[in-house]
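For this depiction, one protein chain was excluded, whereas all remaining protein chains were kept in their positions.
Let's turn to chain A:
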Amino acid sequence: MSDLNKLGLAEARDLLRKGDTTSVELTEACLKAIDGADALNAFVHKTPEIALERAKAADARIKEGDAPAMCGLPIGIKDLFCTKGVDSQAASNILKGFKPEYESTVSQKLQDAGAVMLGKLNMDEFAMGSSNETSAYGNAISPWRRGAEETPLTPGGSSGGSAAAVAADLCLAATGTDTGGSIRQPAAFTGTVGIKPTYGRCSRWGIVAFASSLDQAGPMTKNVRDAAIMLEAMCGYDAKDSTSADLAVPNFEAMLTGDIKGKKIGIPREYRMDGMPAEIAKLWDEGAAMLKAAGAEIVDISLPHTKYALPAYYVIAPAEASSNLARYDGVRYGHRATLAQGDGITEMYEKTRAEGFGHEVQRRVMVGTYVLSAGFYDAYYNRARKVRTLIKKDFEDAFAAGVDAILTPATPSAAFGLGEMNDEDPVKMYLNDVFTVTVNLAGLPGISVPTGVDTQGLPLGLQLIGRPWEEGDLLNTAYALEQSAGFVAKPAQWW
């Protein structure tokens, strides 16, 4: 069988179970695709030996009839996940050479379910970025192009390598993480599906921390069914993460009926921002019409504090980052600067962190330090946490009024060219997360589904936001939207 790497998780699983292919064949197809796609710079640490070893073990399991859903399926792992004995550097020079002695809970769960790790994926440094341009590995490049133009485009960020790899069929699916939109924005930019579950669904243990009250892992896949399958394998209570939720994980795939009759879908008026491109507004209206045609009731809702989500995020996330990243001090792991004669421990910290952290990470650590410093803590940090309470309440009010899910655009535009935002001030880049960041602040599940293309042929996505812990219902609504939209565009191979 040819082009096994182009399969999704569900299709490949079904072939494996029927004995029509093997995990080794699937894995070899992906490894070949990866080796031919260095131009995308998506896989930054390849692990073919580990992959083939796990594929053989998976084939043995399948033969014995002991095959969980992910068994034998080759996937990519974002570099933010610690993987035992394999480079895990969060795309930062400060963790260069770091090979963890342990495995993150999420990647361990996937491994236990029989998934095959192909390698580690590019990302923005410490997941801080919306274009994969802050990576110590260099830019990841989208497989998509604007018509016949050759301008390299961003796959989005921070999970840019994951999005590029899935869109280019280098793997069947990939892990991502999402602190302000880092799964949903790159998914929208690359015509793939990405879900961020409710805060606490996936254990954060072993995932390099950015902003602990916002970070969540999730799958990035080729369709909604695959997202349901992979999310189920990633979720679950973990005693090693004190914020992990001790709740049963439902069979998400079994909840994909496509029946959304009578569901109430909210359209938040505050998301219709000034200057919204006509293409995005049209995409959004069409999405609402599709859900309505599928039997849902469309209602206008108000989320009055939306405007303040990004400013609150840019206090809370840097504050938590400045604290989390204090551990990179050149003592326990990663890079240590070469010291001059007479340098003491303070010079070691300062030089190590100046050399090891990239510009955006330094900027955010320092902004975080400032908003937490004496005299400003109340004015910035505490005020932002109060605004966060109000943002969450906006959603609670909408859900209390009977809304089942909320439909919004996933991004304010299609993917932009690499370097095109370089001359803009940092706030311009931050605006990429304007539709997604509210969801992290409120701890809710959110999913990005590709539903159309722009005039240049680039994919555009819509976001659905669900009630806490109701990922199954959210995935089903996303499934209905996917069925109606019938998005099938793929990037033409140029790499």
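To be clear about the criterion, a contact is a pair of C-beta atoms (placed from the backbone, for glycine too) under 8 Å apart; a residue touches a chain by one contact, two chains touch by 3 or more; residues count from 1.
Rule of thumb we're sticking to: contacts and distances are computed from a predicted model.
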Taking the list "Cell division ATP-binding protein FtsE", "N,N-dimethylformamidase alpha subunit domain-containing protein", "Aspartyl/glutamyl-tRNA(Asn/Gln) amidotransferase subunit C" or "Carbohydrate ABC transporter membrane protein 2, CUT1 family", the UniProt entry for the undisplayed chain gives the protein name "Aspartyl/glutamyl-tRNA(Asn/Gln) amidotransferase subunit C"
Touch as defined at the start, partner being the missing chain; which of A:Phe43, A:Phe81 or A:Tyr199 qualifies? A:Tyr199
Residue of A:Gly194, A:Gly236, A:Pro268 or A:Pro468 in touch with the missing chain, whole complex considered: A:Pro468
Where the complex has a chain not shown, which of A:Asn5, A:Ser104, A:Thr221 or A:Ser322 is the residue touching it? A:Ser322
Across A:Lys56, A:Lys292, A:Arg383 or A:Lys490, the one contacting the chain not displayed is A:Arg383
If you put the missing chain back, which residues of chain A would it touch? 97-101, 198-200, 213, 239, 242-243, 245-246, 305, 307-308, 310-312, 314-315, 322, 326, 329-336, 339, 343-351, 353-354, 357, 362-363, 365-367, 369-371, 373, 380, 382-390, 392, 425-427, 430, 441-443, 468
